[in-house]
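Mind having a look at this structure? Questions to follow.
A single protein chain has been removed from this complex, and every other one stays in its place.
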Amino acid sequence: MSQPVLSVRNLNIDYVGAEGDFHAVKNVSFDIAPGEFFGLAGESGCGKSTIAFAISRLHRPPALIRTGSVIAVNGRNVLELDDADLRRFRWREVAMVFQSAMNSLNPVLTIEAQFYDVLKAHGPISRAAARERAAELLKLVDIAPDRLDAFPHQCSGGMRQRIVIAICLALNPKLLIMDEPTTALDVVVQREILQRIDVLRKKLGFSVLFITHDLGLMVQVSDRIGIMLEGELVEVNDAQTIYRQPQHAYTKRLWASMPKLRGEQTRLEAAP
Amino acid sequence: MKLFAQLLQNKKAMTGLVILTIIILVAIFAPLLTEYSPVKRVGRPHQAPSWDHWMGTTRLGHDVFSRLVHGARVSLAVGFGAGLLITLIGTVLGIIAGYKGGVVDEVINFFTNMVLVVPNLPLLLVLAAFIGQASPLVIAIILGLTSWAWGVRVTRSETLSIRQRDFVKSAEMLGEPGWRIMLFEIFPNLISIVGINFIGSVIFAVITEATLEFLGLGDPNTVSWGIMLYNAQNAAALAVGAWWDILAPCFALAFLGLGLALINFAIDEIANPRLRTGGMLNRWTRMVRLGEGKL
Partner (left out) sequence: MSDMTSNAILALDNVSKVFGRADKPVYAARSVSFALHPGRTLALVGESGSGKTTAARLIMREYVPDEGRLLFKGAPMGKADAKALKAYRSAVQMVFQDPFAALNPTHTIRYHLERPLRLHQPDLDAAQRKAAIVELLERVKLDPAQMMPKFPHELSGGQRQRISIARALAVNPQVIVADEPTSMLDVSVRQGILNLLNDMKAELKLALLYITHDIATARYVADDIMVMYAGQIVEWGAVDKVLDDPHHPYTRLLLSAVPDPDRRFDDVRFTDELSRIDEIRTQSALPQTQISQVGDNHFFRALPA
């Protein structure tokens, strides 16, 4: 493929303890192509969120990204950026949506102020121009511009998450990381948001690294999927192949443990 | 129980406990540690520390070391006694207010606010002055009855948050009586807060007793660290160069405070695992410096 938007090679991340270390991510390697929707699936503790945080270098001690790991975004190794470059890199090349929008939005600032904050941090811009750009971005996610003067608590959960997505897209990043963005939302709202992301992706051309434990959802939205188990990437393939012809025993077990909405009803046996 | 076992493994806790144990033992075995009586004139006034008098003498010729080790008894007794009373009242009222809610909560809050609003030290000064020469017992009781308000606040808000948890709902659905829920379901989850409250109250009581006595509101016939400070101040000890007269009780108070504070930090660390950085942070920094990894 042409240069991948994200190229992860030999990623090893440990959580350092007083006595021993916990290996959260073990030698993980994968690529994401431009415009691709890549899903990272796994159960709690498998390391998928750890990887997401590492890409933007958001970790704090006791996390430690081992030497030898490479995280290349558009060809540049993120792990070697100094602080100034890192600030420029964040949000402009990679943006992140977290699980709870209420944690990402400042509760005492209006929506417009939050956009202004982000735009101003990455280059000189007048308040008026920022407001215009903010209205444009809100339109992308189907929110009326009168919401600019509202506070986060005045918006519903789904709306807040869409606002966060709009802020993420403010600087046209090439990669959007989404860590369980819809887990706390209703199924219908989830559907609306993901459909919107799909449309925007095709329009603006960014790639998505989508993290969730909901496998059915993942197959529905992703181009390719990686399955993680206890820090290792055990299977990577395109979505339909992972769904219909899973190779790894764990992937097969994950599928077997999902009740189906349609089709034959079989009694599922418990995992040992 | 589990908390105690963890305490014993924690360096801060161990140091604090050792300090506390030393002071307690000194207090218990005071008469064995010194041949002098703390209230008899056994030497010349303001003698510097020597082999005869390890910490010198006061202006009245009393042996400072003897007064110190005997005084420990009073300071500890008042400290722990008042501390216990403060914690008991605070915890009981806090749990009841937090669990019962409604009118009971309102009433308890009302009285708590009243007590909180009254400035503690001035109130104590007025009471002590009113009573005249307050003996340590009286001081302990006054402290106990006026300083519980903060404890109620803290305990009540912890109780409120525990009360929402499903296991309390489950106990209620099973038909557990209210008193059992407060005592056996909620209280065990409050142990570290109560422990910190207690130690904090002890520190407060020890210092405040010393303060009251230093200001002249105590019974001058008592042998306690506060009275030692009072006497030393009246004798203008520092001015005449008798530093041992004032430093001995100061150091003793500080030493006790240190021990208790260390225990408190340890309880806090154990209760809140996020504060337990210690060994991990050292290892992590070392690894980063060696170039084994980065953030």
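Going by the order they are written in, the chains are A and B; count residues from 1 in each one.
Following the convention adopted for this analysis, a residue touches a chain if its C-beta (ideal position, glycine included) is under 8 Å from a C-beta of that chain, and two chains touch if they have at least 3 such contacts.
Computed from a predicted structure; not experimentally measured.
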In the whole complex, of A:29, A:126, A:154 or A:195, the residue touching the missing chain would be A:195
Which of these, B:31, B:132 or B:188, touches the one chain of the complex that we don't see?
-> B:188
Quick one: say which of B:171, B:215 or B:258 touches the chain that got left out.
-> B:171
Absent-chain interface residues of chain B come out as 165-167, 169-171, 173-176, 185, 188-189, 191
In the whole complex, what residues of chain A lie against the chain that is missing from view?
-> 43-44, 186-188, 190-192, 194-195, 198, 213-217, 219-221, 243, 253-254, 257-262, 265, 267-271
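Methods note: only the chains that are shown with their structure count from here on.
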So how far apart, in whole Å, are chain A and chain B when each is placed at the average of its C-alpha atoms?
-> 50
Which part of chain B faces chain A closely enough to touch in the complex?
-> 278-281, 283-284, 287-288, 291-295
Complex interface listing, chain A residues touching chain B = 14, 16-19, 57, 59-67, 79
